[in-house]
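I have placed the structure first, in the form of structure tokens, so that the comments after it can refer back to it.
Just one protein chain is left out here, and the rest sit where they should.
== chain A ==
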Amino acid sequence: MSHAKQGRPEAPSTLEIRNLKRDYTLRSGFARTTLHAVSDVSFTLEPGRTVALVGESGSGKSTVARIISRLENATGGQVLLDGVQAPNRGRALERYRSKVQMVFQDPFASLNPFHTILHHVERPLKIHNPHLSKKEITARAHELLERVQLTPSSRYADRRPHELSGGQRQRVAIARALAPGATYIVADEPVSMLDVSIRLGVLNLLADLQRSEGLGVLYITHDLATARHFSDEIMVMYRGAIVERGEPDSVILNPQHEYTRTLLDAAADPDRLGQLKAEVRAEGSFR
């Protein structure tokens, strides 16, 4: 469970993505074309490690995320949780989801406008802990809200998403992802829709939780700077395939692939770098 320290299973857990492939068939009139959104992606997530997946728009990052969280089926390849093929339905899928969760890109879209904040956190708690009483569920939901720094939780519990700021909404989304007691979190550009000034706060929260819970995080982003700061490994994705991977520093300081260099060049701007450094210092050291 997310709120308490929990012993990890003896055999080291892994979430392995092997030769993932996803084609989309595009139809326009009678013509059909095949789009290879993801052509060959392999990597492994482990508890306690953050892996960054970087790439330009349309390179297939979200598709990978959606396949890992079983929102979509792969055309080929495998997703293996502790060596077992990720299921598609039924109780097995429910168990898989209690281990693998996702934080969506747009907190303005990923919370249901109709439901309260408490509902969003209580539901996954209830689904994955059917034996708990209603009181315990509510208590745990409040604990989770406090964990994502929505304090005091009672101030937020009964509000609806539109009454919260983008950063606060994304914290709710993170609490919801933690609720089932997940070991792996896929965070698909978790801060790209947020105001620049609050991005670091949310990323620091994710990093804190990652460390204290020993989570395995797949951090999807466009932003090489935060990828370098927050991850143990960077993978660069280009047109559906991973073209470069390695230690953050080596990928960024000594890029091997042409595309990585282009990304870095496109991002080069000393002004903003200085600004980010200052922000990082202001937020305190996080790694």
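Quick notes
The rule is simple: contacts are C-beta pairs under 8 Å (C-beta built on N, C-alpha and C of every residue); 3 or more make two chains touch, one makes a residue touch a chain; residues count from 1.
The definition used in the following text is that contacts and distances are computed from a predicted model.
For the chain that is left out, the UniProt protein name among "Aspartyl/glutamyl-tRNA(Asn/Gln) amidotransferase subunit B", "Carbon-monoxide dehydrogenase small subunit", "Ferredoxin" or "ABC transporter permease" is "ABC transporter permease".
Within the set A:R18, A:H36, A:R49 or A:R123, the residue that contacts the chain not displayed is A:R123. Summarising the interface, chain A meets the missing chain with residues 56-58, 66, 69-71, 94, 97-98, 101-102, 104-106, 108-115, 123-124, 127-128, 160-162, 173, 176, 179-180, 189, 191-193, 196, 199, 221-229, 248, 252, 264, 266-273, 277.
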